[in-house]
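Here we show just some of the chains, and they stay where they sit in the whole.
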Amino acid sequence: MISRTARITKNVHLGKGSTVEDFVVLGKSSVPNRQKAKPLRIGSGSYLRCGTVIYAGTTIGNHFVTGDYAKIRENNHIGDDVSIGSNTIVERDSIIGDDVSIHSGCFIPEYTTIEDSVWMGPCVVITNVLHPPCPYFKKENLHERPACLTGPTVKRGAVIGAAAIILPGTTIGENSLVGAGSLVIHDVPRDAVVVGSPAKVVGKTKGLICPPGFYARGEVYSWRR
Amino acid sequence: MISRTARITKNVHLGKGSTVEDFVVLGKSSVPNRQKAKPLRIGSGSYLRCGTVIYAGTTIGNHFVTGDYAKIRENNHIGDDVSIGSNTIVERDSIIGDDVSIHSGCFIPEYTTIEDSVWMGPCVVITNVLHPPCPYFKKENLHERPACLTGPTVKRGAVIGAAAIILPGTTIGENSLVGAGSLVIHDVPRDAVVVGSPAKVVGKTKGLICPPGFYARGEVYSWRR
């Protein structure tokens, strides 16, 4: 079902069985009066909630879901079974794998890599520039990657708690857990649990305890392996 | 006055004297192609600003006010004289009392209880899952409350400062004050002032000083009693 109030330009390829709710905007360019917009491709079985905005030049897999007013800019590559929450902003030129869930109110900057099966809680903020607004990171160089940018990267299976802040150049290790509200200023090792401001390693995800006892020690997050 | 650009489904009961601005969406279901949406009831004298989205199955009292692009999901019970700020997201299955003000950009998760006369500043983030995305908290169990979730609860008269983060399972005590930017990891006692990351008790609300002298020591927040 495609709402009649949605605004979908000709450069949009939307897969079968998709739902597009009211006031969704698909395929717009980031620059006014651009002569020919790049295609926007979205796979089948997608479900785009109210006011979602997705720009031209992005490619998205199947079963894509957005919350109300999610915003996804140009030149992103997004896999299958991805969910982007309400209000969340994904800037341009990022890569998001399969089976990724990014909750509401997050900010994902340019050139971010998010691998498969990552989960982010609400209001996570990722950053990418050490000294903003450095001229080496200007909009005029829209498709040229600054030499000083190598990240940020969130590795496969990592879980980032609500309202965590990830500083530039850091890598969040595979299957690690970043506690809610943490400020991550160094790389997070794989399988590590980090918490605090600045975030420090406090244990391993395998050592986590499930207080109500649904999972034995060492089995928390086993559902992700 | 109801804007002609607002989208209001048949299951919506909107009280007299309400204002509905442009691009507001009322009564939509959280699942596509749902056969019969539950009612959405909103009391009289409501004022819903641009782009507000309120889902089917929620019940709201009189004199309800929203900021632009506020989002309220299904199965919430919200009292009278409540204000939900711009961009703020209230997830499903929460209870909000009377005379509650939640400022802009907040995130209120599922199963939250907010008692009467609570005030929250902008960009407060409340969380509810210890080990997200635990399978015991899946969307498939939409109306079944996970056994491990007992909170979060914000008690009557509490004030939560801007951008505070409330961790799962904590209770914010009656008439307490959580300082802006605090990370709350333990319960906050009633009448306490807590600040910091993690938040610690630093005093009582009755000991607060009003620097310009409008209120004597001990009388700050007396307007709320």
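Going by the order they are written in, the chains are A and B; count residues from 1 in each one.
Just so we're on the same page, a contact is a pair of C-beta atoms (placed from the backbone, for glycine too) under 8 Å apart; a residue touches a chain by one contact, two chains touch by 3 or more.
Everything numeric in this text was worked out from a predicted model, so none of it was measured.
Asker: Whole complex: how many copies, 2 being shown?
Answerer: For the whole complex in this structure, the answer is 3 copies.
One rule holds for everything that comes next: only the chains that are shown with their structure count from here on.
Asker: How far is the middle of chain A from the middle of chain B, if each middle is the mean of its Cα atoms, in Å?
Answerer: 25
Asker: Touching chain A in the complex: which residues of chain B?
Answerer: So the residues of chain B in touch with chain A come to 7, 23, 25, 28, 32-33, 51, 53, 69, 71, 87, 89, 105, 107, 109, 123, 125, 127, 130-136, 147-148, 165, 167, 183, 197.
Asker: Enumerate the contact residues on chain A facing chain B in the complex.
Answerer: Chain A reaches chain B through residues 1, 5, 19, 21-23, 47, 50-51, 67-69, 86-87, 101, 104-105, 119, 121-123, 159, 161-163, 180-181, 196-197, 208, 210-212, 214, 220-221, 223.
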